[in-house]
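Of the protein chains in this complex, all but one are displayed in their positions.
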Amino acid sequence: MSAELLHYRPWRGTFHGPLSASWPIARVALKMMFRRKLFWAIYALALLMFLMFFFGQYLLSWAESQADESGVRIFGAKVAPGDLIHGLREVLQLNGRKGEMYALFFRFQGYMVMVLLALAGSMIVGNDFQYGTLPYYLSKPISRVHYLLGKCLAVAVFINLMTTLPAIVLWVQFGLLDTWSFFYQKADLLLGIIGYGLVLTVSLSALLLAAAVWVRRTVPLIMAWCTLLFFCRVLADALVFVLNMDWRWRLIDLWDCTYIVGTWLLQADPGPRQPAIGWAASILVIVSIVCTMYLILRVRAVEVVK
Amino acid sequence: MAFIHLQGVSRYFGRQAALRDVNVDLEPGRIGLLGPNGAGKSTLLKILLGLLAPTKGSGTVLGWPIAPAEGQDTGFAGWLGSWRETAATLGSAGSALRRTIGYMPEADSLVPGLTGAEYVALAGELCGMPRKHAERRAHELLTCLGLEDARYRRLEEYSTGMKQRLKLAQALTHDPPVLLLDEPTSGLDPSGREAMLRLLLSLGKDHGKSIILCTHLLGDVERVCDSVVILHHGRVLRHGGVEELRARRQDRYRLQVRAETDDAAAANLAPKGAITNVPADEAHRSRGLERFKEDLRLEGVNVLADDGRGEMRVAVPKGWVSRAFFALAENSGVTVRGFQHDDEDLEELFHRVLSEGNGNER
Partner (left out) sequence: MIADRSSVTAAVAETIARPSFPVPTMDMGRDERPSELASPVLLFDHVSKWYGPVIGVNDVTLELRPGIMGLVGANGAGKTTLMRLATGQLRTDLGTVEVRGISTLKAAAKRYVGWCPDADVFYEEMSGRQFVRVMAQLCGFDRREAKRRADEVIELVGMNDAMGGGAERTLRGYSKGMRQRIKLAQALVQDPELLILDEPLSGIDPVGRQESIALFHQLARRGKCLLVSSHELEALEKLTDQVIVMARGRIAAVGTLPRIREMFDDVPLAIRIDCSEKRRLSAALLELDDVSGIELGEQATLTVRAANPKRFFKKFAEVVLEEGFDVQHLEILDDSARAILGYLLAGTAHS
């Protein structure tokens, strides 16, 4: 081995700043997730939902062009175009001009996103604690902030891959089916979509990372995550609809809070008995700040050298 | 330029002092960091890595300053202070310092699922190297350290020896001038340990890197390091070159003698089975040794220690000539197989310094 050491060569070059380290961290986390079959299974389900909206828009557009016909054949059954249009428009709210469609899409995708994030959280962060990778990261010339930023970036990619990007595709598709003027008339919808995605990203990634750092193993993380999101939703529904308590109790349901903020951004109607945007936004901001503070405290340098 | 310069560095955790008034000025070189458990070694390492701020004092590593002292407050001011500390270490303070240091952690710090080359390349990227440069360097380093065949294999499949070399590789990716190694030979078998120590010595001597070696194995420190820092209860008891700190004892010798015995038994290859502590021909041997010891005593030599098998330590009177050992040996029918000046070795130095430190504290 000593003979080989003759080949040790020094390296001289320029270094980038510490911020450039966040992307490699994110990239590694993404690679870990993309290797898993479970991830692709869940993503396929999410894509199914997207495809339903996608082809639904085509169907609606085609049905509208056949509006003066008496009946159209779909899968061998005769359906009146008017009924079809009505069904698609009202039930699925497939109206690309209004924000409701995108809000509904986000809400449906939400279930898949939550499941995926439970899986991702333990892989992205929990693994680092479990396998003791934290000293490896923190002993490099980066600080905790860059480390957390990298992880947040990875979570952001997952969230946006399932919600914002498909929603933008739907928006573009509707514009192509409709008129060219749609694109600049309804550009605010695009901004609303992006905004909704941003809200989801920031709040969910902070929440997920905080939960993953607190509870490091997979199964307890899934339990904690489900409690936070699914159980709280059920609880909120029970309190407000069954026990008829004040509608502000719906704020426990964090997903609902994001929904309220998102519909406000998309200028859509959030539905009956929802708290006002101000409440929802404050709750999200407070939760995000608390989680971030917890993260900064918990991911400490003292873990590096035992 | 001074390698490490620490001035009045103290670190308190609440009331408890982990480090007390550390003042050292170390030249570049290979330094061993010794001390019993709880002496404050890990705290010192964290401060050198810029991950922890001292409560008092300041210092630099190769010119780069360590985190600024935060002061010791109690109560509300202390709580506020801990937030200040958090905010301070939040930014890039200390990260410039860490660019000059390559840290090899004691525990396995692997990213499961990556291959060896990816792991080492990631280390380079985290330090700010461009991606292609980091990847190229990773391949070069792994070849250099003998992991050429294994670099495309997943990290979970690596053996202990391979993992240790991998950890060293990831510390070297950005070619730092300083290496901070925490138990680099733990878990390695003797040949692996030998290879690692030779490697470290070469990196220190031939490539001019400064090495800080933190370990319990004094043998490693003796092989690699030319100066030591001894910590105990948070204080630096001694620091300096090993050769300077060693007590020279001109009148002390270590002797290895062996008595004459039948060759028949010794010529057999060692058989298996029926092992006890005292082989049969020891009885005959010890008689010869006893005679030799008697003769030594008669000549005024003080036998300080003797393990009964021919290894002994003696203190000779003034004017003693080494030839006399041979003469006496011939008379008693034993053969001298070795004798050396019994200067303090590192272990004795360590124990002496520690007991002096304990004495001073009382």
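Read from first to last, the chains carry the letters A and B; within each, the first residue is number 1.
Note that in this section a contact is a pair of C-beta atoms (placed from the backbone, for glycine too) under 8 Å apart; a residue touches a chain by one contact, two chains touch by 3 or more.
Here the structure is a predicted model, which means the values were calculated and not measured.
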Tell me the shown chains the invisible chain touches, ordered by label. B
Out of B:Q7, B:T100, B:T115 or B:T335, which residue would touch the omitted chain in the full complex? B:T335
From B:G35, B:P176 or B:G288, the answer for touching the chain not displayed is B:G35
Contact residue for the chain not shown (choose from B:E140, B:E194 or B:D251): B:E194
Contacts of chain B with the absent chain, listed as residue ranges: 34-38, 159-161, 183, 186-194, 216-219, 256, 263, 265-267, 269-277, 279-281, 283, 309, 321-323, 326-327, 329-330, 335-341, 347, 350-351, 354
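Just so it is clear, only the chains that are shown with their structure count from here on.
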Cα-centroid distance, chain A relative to chain B, in whole angstrom: 50
Spell out the part of chain B that touches chain A in their complex, as residue ranges. 42, 45-46, 49, 51-52, 86, 89-99, 101, 103, 105-114, 122-123, 125-131, 133, 137, 140-141, 143-146, 170, 174-175, 182, 195, 198-199, 202-203, 206-207
Across the complex, what residues on chain A touch chain B? 1-2, 4-5, 7-13, 15-18, 20-21, 24-25, 28, 31-32, 35, 127, 131-145, 296-297, 301-302, 304-306
